[in-house]
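Questions regarding the structure given below will be posed in turn.
Removed from the display is one protein chain of the complex; every other protein chain stays in position.
The letters A and B name the chains in turn, as written, and every chain counts its residues from 1.
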Amino acid sequence: MLYSILGIIGTIIIGFIVSLWLPGIERKFVHARIQQRIGPPISSPGIMAPIKFFFKESIKPYSPVPRLYNSLPLVGLLSALLILLFIIPETYPIGALASIVAIVGFLKIEEVVYVFMGSLSKSVMSLRMPFPDLAKGAKHPNVQRSFLEDISAMRAFRLIAFGSFPIYIALFIPVIISKSIFLGDIVAYQQVHGPILFSAAGVIAAIVFFIGYMILLNEYPFVILKTKADVIEGPYLEYAAKSRAFVYITRGFLMFTLAALFSVLFLGIPPNIFTWGILVNILVAIIFPLLMASLSAFAPIFTFKQFYPVTLATSILGVVALLAAFI
Amino acid sequence: MDKNIIETEITMGTVHSAAIEPYRVRLFVEDEIVKDAEITVGVNHRGVERIMEGLPVEKANSLTEKICGICSGVHLWNSVLVAEKGLEIEIPERASYIRIIVAELERIHSHLLYLAHGNEVLGHETFSMRLFYIRETVMELLRMIGGNRVQYGVPIIGGIRPRAELDEMKIQKINEGLDYLEGKVKEFADRFTSDPMIMSRITGVCPIKREDALRLAVTGPTLRATGVEFDLRREMECYDPFEFDIITQDDGDIKSNLLVRVFEIFESIKIIRQAVENLPEGAIVDRSWEMQDTDIVKSYVEAPRGTLYHSYALEEGRVRNVVIRTPSMSNIGAMQYAVIGHHITDAQLGIVQCDPCFTCTDRAIEIIKI
Partner (left out) sequence: MGLKSYARARAIHAMLVYTGGCNGCDIEIVNAVFSPKYDAEQYKIFLTWNPREADILIVTGPVTQQNKKPLEEIYKAIPEPKLVIAAGACALMGGVYKNIHGDIPSEEIAGPVEEVIPVDAKVPGCAVRPEDVLAGAVSILPKLLEAK
């Protein structure tokens, strides 16, 4: 019992420490190299920035419900933490929560949080900028005016509706191949039959998972939720100090967690500090962001005109993999 | 079909990540599609025409350079042309050639800034960074000729400043710089037009039709992108010795605007090469003129964004009744119509596609109905 609790805590700590370095690696070794410049040190975006934000003055955000708004990044961090918790093999005996269905639920929390953040934020960089707009002769003076973050919340809503298809379809292919929704059974199946990645359905599913990973993390080109081109930062506009530090930490943590999920579902190697498997997890956690950053450095922002077809094509690919898994 | 349902209004304020100058945009949208737009200029009004009233003519000329940071050379050139036309001064040929070299270098760096900023609004940080790196070559050439990267102040009344004289080493550096530019911009253009993701973002987005462009008084590369073949450089006397093509495209959308400016960079490089090769010998400034009183004199020049107009009168060596009219004044108004019917993120590109220079434009305007 003590052994398993130690295993759980140790794995979470190692995951946390690795995730602190991931944004820096992405920024320096990929983005800066492609843009032909030197780039910041590796520790700056991932570790030093959150620590600096902890030491800033905490201000009251401009929001109808400031306390709820400030607590939302913690909800996001918690859901990422819960996903990591239930991938660790010591928790498989619990059964109900260590299953694909629970993971889908936790990912959903992650997405719904954006909608709340967007509708609760009223920043000075959007409508509250003092400017005499409604002067004599202005067009349409009686129209309802909205903040930029409201647009961001509507886009998050749309992304919940269709943007999560790829990753959900990809999550169900190991279920079909190993005929069980419990993570323990999926890992056990792969220890007998070899990793799912090495089958036809597995390769296609891995590609679909990767694209779903990019959509979930809001990387270019799927960045319409918080693009610099019109909504400046989107839902995060009013976060300062501690809350912003949690926003930064959540992003790195989610990168690690989803890579560990990939390694459990497609390679059959769960993160367990008492075996050498943890090294494979760390390797996948470093390769995925590097791959993602190299693809995103060469892509513009997709508006809905391009987003819909790409998601549709990826979902169709996922369904093809599903059918291949049945055979 | 009721086209006039407006659900809400989105404002992007004076300080925004997609704007490099302060302006205010109000987009009236329904379900993220723009139904109407209102662009407010005047945030940057400094009263330049008012400050210039009564200044000695050399000082007034140096003030026109500070109207805009991107197209500063062409404002100074046009203002000096007004004085020279009024006082009937003939400048030496070598000075005219060097003025054209500087004006064309400015056109190149202004178009490169437009392409880099357009890529940034498109979301493509990599291309934007690469274009800024290429642009540095032109800034270094301008610093070599004029002494400063921005606001180099080469023309003066009667010729050019003695510091801007070109010698063997400078001419060789200019040629090397042009070779580098030509190679890199060609590489960029090939890479840009063969990328399907970018092409699907910019083809057919926010177009403006030819009749609308002529009715709304659009000028410059934005007009040439709709298919009208008009370039004021063909009418200017000082450009007579040079041979260049007028670049046009057909659709008037964002892709046409980008391509017109890319090809214009190549034409400018052609003109500079001709100027450097055939540079005549002689003096660079003619100081043997006398100050007189003149009536209001007008002068038109092709700036990187269109037709630029300056006019003033001289009285006892002081400037009176300055009127300046920049090309962006009508281009920006026309963009309010081009964005209707498109998504908000595309509308941001649609406003930037006419290469607006809001700082040039902020002036008191009197609207006269024709």
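Brief remarks on what is shown
Everything that follows uses one rule, which is that a contact is a pair of C-beta atoms (placed from the backbone, for glycine too) under 8 Å apart; a residue touches a chain by one contact, two chains touch by 3 or more.
Computed from a predicted structure; not experimentally measured.
When you scan A:Ile12, A:Ile25 or A:Met48 for touch with the missing chain, the hit is A:Met48. In the complete assembly, the contact with the undisplayed chain comes from B:Ser72, out of B:Ser72, B:Ser268, B:Ser311 or B:Ser330. The residue touching the chain not shown here, chosen from B:Ile6, B:Val74 or B:Ala116, is B:Ala116.
Within the complete assembly, residues 32, 35-41, 43-45, 48-49, 51-52, 55-59, 61, 123-125, 128-132, 228, 232-233, 236-241, 244 of chain A touch the chain that is not shown. With the whole complex as reference, residues 13-17, 20-22, 42-48, 50-55, 59, 63, 66-70, 72, 113, 116, 129-130, 132-133, 135-136, 139, 148-151, 359 of chain B touch the missing chain.
As a convention for this text, only the chains that are shown with their structure count from here on.
With centres taken as mean Cα positions, chain B sits 43 Å from chain A. Listing the residues of chain B that touch chain A in their complex gives 6-18, 24, 26, 28, 32, 36, 38, 40, 119-126, 129-130, 133, 195, 197-198, 200-201, 343-346, 348-349. Chain contact summary for the complex, chain A toward chain B: residues 31, 34-37, 125-127, 129, 131, 133, 138-140, 143-146, 148, 150-151, 154, 220-221, 223-224, 227-230, 232, 297-306.
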